[in-house]
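== subunit A ==
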Amino acid sequence: MGLDYAAVKEEIRQRMTTETIISLMSILVFPGAMFLFALAFFYEWVDRKFFARLQNRYGPLHTGPHGILQPLADFLKLLSKEDITLHASDRLLFILAPIFYLALPLTTLFVIPILDPTSSIAFEGDLIFVLFTFTLVIITVFLAGWSSVSRFSTIGSVRAALQMLGYEIPMGLVVIGPAIAARSLSIRRVVEWQSLNFWMILLQPLGFIILTVCLLAELQFVPFDIPEAETEIVAGWRTEFSGRKLALLRLGKDLELVLASALIASLYLGGSQHFWLIPPIVIFLVKTTFAVMLLSLLRAVFARFRIDQVLSGMWKYLLPLATLQIILIQLGLGG
Partner candidate 1 sequence: MSHGSIIKIPFGPQHPALKEPENFLFEVDGETVVDVKPRLGYNHRGMEKAFELKTYIQNIYLAERICGICSHAHTTCYTQAIERLLGVEPPPRARYIRVIIAELERIHSHALWIGLAAHEIGFDTLFMYVWRDRETVLDMFEMISGNRIHYAMNTIGGARRDIHADMAPKIVKGLDFLEKRLEYYLDIVQTEQTILKRTADVGILRPKDAVDLCAVGPTLRASGIENDVRSDDPYVAYDEIPFNVVTHDGCDVLSRILVRCEETLESVKIIRYALDSMPNGTIRVRVPMKVPQGEVVSRVEAPRGELIHYAKSNGTTKPERYKVRSPTLANIPALCKMLQGGYVADIPIVLAGIDPCFSCMDRMAFVDTKKNRKWVWTMQQLRRKYAKE
Partner candidate 2 sequence: MEKENEIVEKLKSFLEENLVNVIIPRKRRIFVHIKRDALRETIEYLMKDLKFKHLSTITGVDLGERIEVIYHLSHEGSIMLSAKLTVSKKNPNISTITDVIPGAVLYEREVHDLLGVNFKGHPDLSPLMLPEKWPEGVYPLRKEHKLKHLRQITSEK
């Protein structure tokens, strides 16, 4: 049946207009994958440096100016390390989990307006899509831990699932707040609405606090790093991963940090909006860096909870506060 190469070449030449190239480039390079990877490494550097300075130490120093290339160096080092797949583990899941864990935050980030208020893929209801991917991430975490057979990762994955039960509902409730205020379920409209009126943090401060706490739990940062509690269960669900898989997992976690800080910036701090001459992307970067530093600060001042304390704490305190926030908005207080 032989492929007619000439026809295929002709077809590509015809399709390859400048417009498709630009959109391809915007997906692959600028506000797309490459840029987000670079952003992920940068934010990991910001987080590690700020966290270190809070603890009165230097943090990464020697790779690049002020150690800025350290996350990249770690990534490349892990790529070169031996990649063990346990023979007793569930091979398919064990290999796919890191890939999903990286892909999910990456695709979700396209929904958030970065370059300018009109992000490349924006549709009505992408806020629900973001919430859905957060749940998917935790399911991938659960499958990753469950498929690697060691008991530490199994306990870690069960704890990750339990913790999700805790923060999922308050987060869902609280994220709806800005949507109600902006009368739309699209992050792009929420950003546009905020550029016309006040930032959402001034209108719904309670929502901001609850969202930050829930994102801390979603990112498994210290007060809620029970699924990978270093002193109890070695590295929790990530214990059995090594080499390339671990590199993907770490990059996935950095992207999740970018996603979380982008969500905080877009929903509550006005996202990437025009501010007389400064291009919106710089505004976006400043706000997300602030969000990363806020998360890092919270990570530094708490000890780790126990899983039963997290669940009871979430259900007894966070859920009522989230419903209170919704009630306040209905009463017209939230904008």
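Keep this in mind: a residue touches a chain if its C-beta (ideal position, glycine included) is under 8 Å from a C-beta of that chain, and two chains touch if they have at least 3 such contacts; residues count from 1.
How were these candidates chosen? In short, all candidates are chains of the complex that A comes from, given by their letters.
Being a predicted model, the structure only gives us computed values, none of them experimental.
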| item | value |
| --- | --- |
| Touch-positive candidate for subunit A in this complex, from 1 or 2 | 1 |
| Complex contact set, residues of subunit A against candidate 1 | 54-57, 88, 149, 151, 154-155, 158, 222-223, 225-226, 229-232, 234, 300-309 |
